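Every protein chain except one is present and positioned as in the full complex.
Just so it is clear, A and B label the chains in written order, and each chain counts residues from 1 on its own.
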Amino acid sequence: MSGSDRLTSEHARRRGRRRLILRKVLGSILTLIFVLVFNFFLFRVVQTDPIGSLFRGRNVPAETLENLRTAFGLDKPIGTQFLFYLKETAQLNLGISYQTRQSVWDEIVVAIPPTVALVGVSAVLSAVIGTLGGVIAAWRRNTWKDQSITSGTMVFYSMPDFWLGMIMLVLFGVVLGWFPVGGMTDAGSNETGLALLLDELYHMFLPALTLTLAYLGEYTLVTRSSLLDVMGEDYLTVARAKGLRDVVVRNRHAVPNALLPVVTLTAINFGFVLSGAIAVETVFSWPGLGKATADAIRGPDLPMLQGLFLLFSAAVIFFNLIADITYSWLDPRVEEI
Amino acid sequence: MKRIVVVLAAAVLAVSMVPIASAQEEGDLVTLRVGLTQDWDGLNPALNFSVPSYDVWNLHYATLTDKAADDFATIPGLAESWVVSDDGLTYTYTLREGLVWSDGESLTAEDIAWNINTARDQGWDNMISTVQNLDATVIDERTVQITSSVPDPKLPTMDMYLVPKHIWEPIATDYDAATEYEAVDGVGSGPFILENFTKGQSVTMDVNPSYWGWEGEEPPYDRIVFQLFENPDAMVAALQQGELDVIHGFPAGSWDALEADPNIEVVSGLQGGFDQLAINGGALPDGQPHPALLDLEVRKAIFHGIDRAAVIEDLWYGHASEVEAISPSANPIWIPDIPEADSFTYDPDLANQILDDAGYLDTDGDGIREMPDGTNPIIIRHAVNTDGDLAPSIGELMVGWMEAIGIGVELEAYDQDTLYGVTAEGTYDTFFWGWVPFVDPDLMLYYFTAAELGNYNDSNWTDPTYEELYVEQNQELDPERRIEIVHEMLTIFHDAAVYLPMYLGPDLQAYRADTFEGWVKQPADIGPIVFSQTSPSYVLLTPVGGGAAGSDTNWLLWGGIAAGAVVLVGIFLASRRSGTKDERE
Partner (left out) sequence: MSLAMQRRRATAGRVWKQFRGSRQGMIGLSVLAIFIMMALAAPLLADVRELSPVYARAAGNPQWAPPGEFPPLGTDFIRRSVWAQFVWGSRVSLFVGLAATVLTILIGSIVGILSGFVGGRTDAILMRVTEWFLVIPFLPLAIVLASILGRSVWNIIFVIGITSWPSTARLVRAQVLTVKQRLFVDRARSLGGGGTHIVGHHILPNVSGLILANATLAVPISILTETTLSFLGLGDPTAASWGKMLEEAFVNGAMTRNAWWYFMPPGLGILAVVLAFTLIGRTLEEIANPRLGGR
């Protein structure tokens, strides 16, 4: 291949990649719009009188209620209401919670950091530990190491995650008393800065451990089978023939290629685990989005559920997009000359 | 070289983590940490009604008169003395000298009079029954005169929470603005002032040095934090681990474990609170129950089919008390004695008999009775209050109890706020909830009058005789005669079979003996120590040994984590080294 040909194909590849990413972003936006439509109409069907529900039990004169209905555009045709909903959502005005009568967005915003912290740490830990396990299992395939890792993670993966949490809580919180039995911080303490952070980490230990154990099975299995696929390929035989130590062959050649699906899996999972921690947060009274969802179920606090649902969906769409883009960036076939 | 530095740094960090974990105690405000499981519905004293809100108000707003801890007797509050006119209709109160609001504004007779007159004119829900017949006039800065248009047995007690006129005046003339007002302005006159309110989480109150009750002395501690616990077990554990100083409303099942702890004292406080099974009485034209429930006989049968002893024994582990009629006051003398013959003893056979005799037979053999004309099977909607600990279990028991007498039950779950709306609209058949009355029975009795239909009259019931008697007791100045009238009213209410009091529910509370001392029961001997009528404990407490006790487990934990971290770092570094050597191909 001549020099100028290489330059042209490199250029073309980069342009192609950019177009691909643009297409994916547009696709995500389209999906988000579908979610908005779905969200609006689903809750519209159920909330026959949102203003009435909001002011239930309050001695509010009928006239005030009517004025509010007009202010919220509830007397307009459904199409106009939908556009109003889009406009409000874009301004992060997601309505008012039935239970607390506070802005839904305010309630949600406060719950985001605890969940992101808990889920983030768990997602990273389960990805790292799970992948490590998968690597060892594949490399030592069909030995006792493989069996125990595969079976072990499969067992954790097959149990309800919140049940595992209950066991952890009873064993380490109640019986042994090593960890607190719930919440994110000690009640009424004035800690700030590092002390506060450490206290929060202390409270986060058990729920994070629960989520990590529950989900590392996925990574182990995927890494293992992906690695086994790759292990059959030629260039590894060449590397072995060159006399490189096993662990080097594994770490330098096999693993990076097998890691590709894991990377995308991690990104996708982050989006999903955000909403998957609902039951675990409830068990540990962890004040995040999951617990907010569990609380909203009790009313049911429809505006809260609507807002949370939108957020969860948006998160998944976003992280799927990241995963997609990351995959196309990392795909070795794109990198090969 | 780099490696050694990293290991050293890790070790230093690990070691330094340990002192940080325990140093947090020093230099902090001395804080009383209170755990509870019921959320505040809001902090507006004119409108909100949840039990926890009252303790915030007890601390934030001083009242004209106070109540004695041992027997609720009326004692001086903001007013240091008072005189009554000859006709018994006018009371003249003299305020203490130098009263100020927490923001420095003077607290004068003007504030008192304005509060009474405004609450009356605007019809503020929580105060209206106290002030509807009153008129207040300012005599001078420290003297206020209150005149009642009719004889009022409650006076001289004036325990309504007094809000700062200079803050509320702009919104006070609009009912909506006043009742929607969140009241978190932080201006009050009580011993502690609201500093922060996060609904669903916590309330923080800071000491108010200018409160008259400190009498110029240094307040014993600085701050109170009320912490809401989603999970009652977590609250119990927090007390056991020293993260709280006192808890209110722990599950009856935890009594034994708490009692066994040498550092913890348990309290079963009775202050007239009761829980009831309520039936929709059908007084609202738009909120009708199943037609069978409009028949008194059916309601009586239902009540005979409910096993109250089971609830006391199984759900309260024996810590609740039996009661036949509702309790309108923290003072037990107001509860009438209901003759055995009229009591709703648990007797499913009798219940079945009553229903058979009344013509509600199971004509199609499906186990559920129908109306006398054979249609409309009796299936009732039971509303479950998901914010109540026992409500779901009562719901399941209802299914079983009603099944035994041929009535079907459909359970519908609502949270507390929604349930309030449901009962106000009458879209239910039965539900389980409770009340905590005040000292004067008037307000509780008022709740079951026609005026409260669509609001607090949640069994949707009225009775003309009851209405008459209500007005009578409302103006009866002879204490003995008044008790008689109230007993008659409550007997009528009992016999109407719309409210079945399940038990007198104690407030189960526990406190750490090693952090604060001076807890006081209200009323004496039998009452609770916090969340009582005026919660006198708060101002009488003194810290034991200077502050909140920490927990011991922290040391072990941090030591362990630190050691583990050092080991991990060491292993990581060690494995890296061997890798680097071999990788040089």
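Following the convention adopted for this analysis, contacts are C-beta pairs under 8 Å (C-beta built on N, C-alpha and C of every residue); 3 or more make two chains touch, one makes a residue touch a chain.
Just so it is clear, the model here is predicted, and its values are computed rather than measured.
> May I ask which residue of A:V25, A:I78, A:V109 or A:V170 touches the chain that does not appear here?
A:V170
> Which of B:L228, B:V246 or B:L315 sits in contact with the chain that's absent?
In the full complex, the listed residue that touches the missing chain is B:L315.
> Tell me which of B:V84, B:I333, B:A404 or B:L477 is the one touching the absent chain.
Only one of B:V84, B:I333, B:A404 or B:L477 touches the chain omitted from view, namely B:A404.
> Can you list, in ascending order, the chain B residues touching the missing chain?
Residues 232-233, 236-237, 251, 253-254, 257, 307, 310, 314-315, 317, 384, 386, 389, 392-393, 395-397, 399-401, 403-404, 411, 413 of chain B touch the chain that is not shown.
> Could I get the residues of chain A that touch the absent chain, sorted low to high?
Answer for chain A: residues 31, 34-35, 38, 42, 46, 141, 154-155, 158-160, 162-163, 166-167, 169-170, 174-175, 181, 225, 228, 271-272, 274-276, 278-279, 282-283, 293-294, 297-298, 300, 302, 305-306, 308-309, 312-313, 315-317, 320 touch the chain left out.
Following the convention adopted for this analysis, only the chains that are shown with their structure count from here on.
> Taking each chain's centre as its mean C-alpha position, how far apart are chain A and chain B in Å?
That gives a centre separation of 39 Å.
> Going by the contact rule at the top, pick out the chain B residues touching chain A in the complex.
Touching chain A: residues 17, 20-21, 23-24, 28-29, 31, 33-35, 42, 47, 125, 175-176, 179, 199-202, 225, 227, 229-231, 233-234, 237-238, 241, 243-244, 386-387, 413-415, 417-418, 420-422, 424-425, 455, 548, 553-554, 556-558, 579, 582-583, 585 of chain B.
> Mind listing the chain A positions that touch chain B in their complex?
53, 56-61, 64, 98-102, 173-174, 177-183, 186-191, 194-195, 198, 202, 242, 244-245, 247-248, 251-252, 285, 287, 291, 295, 298-299, 301
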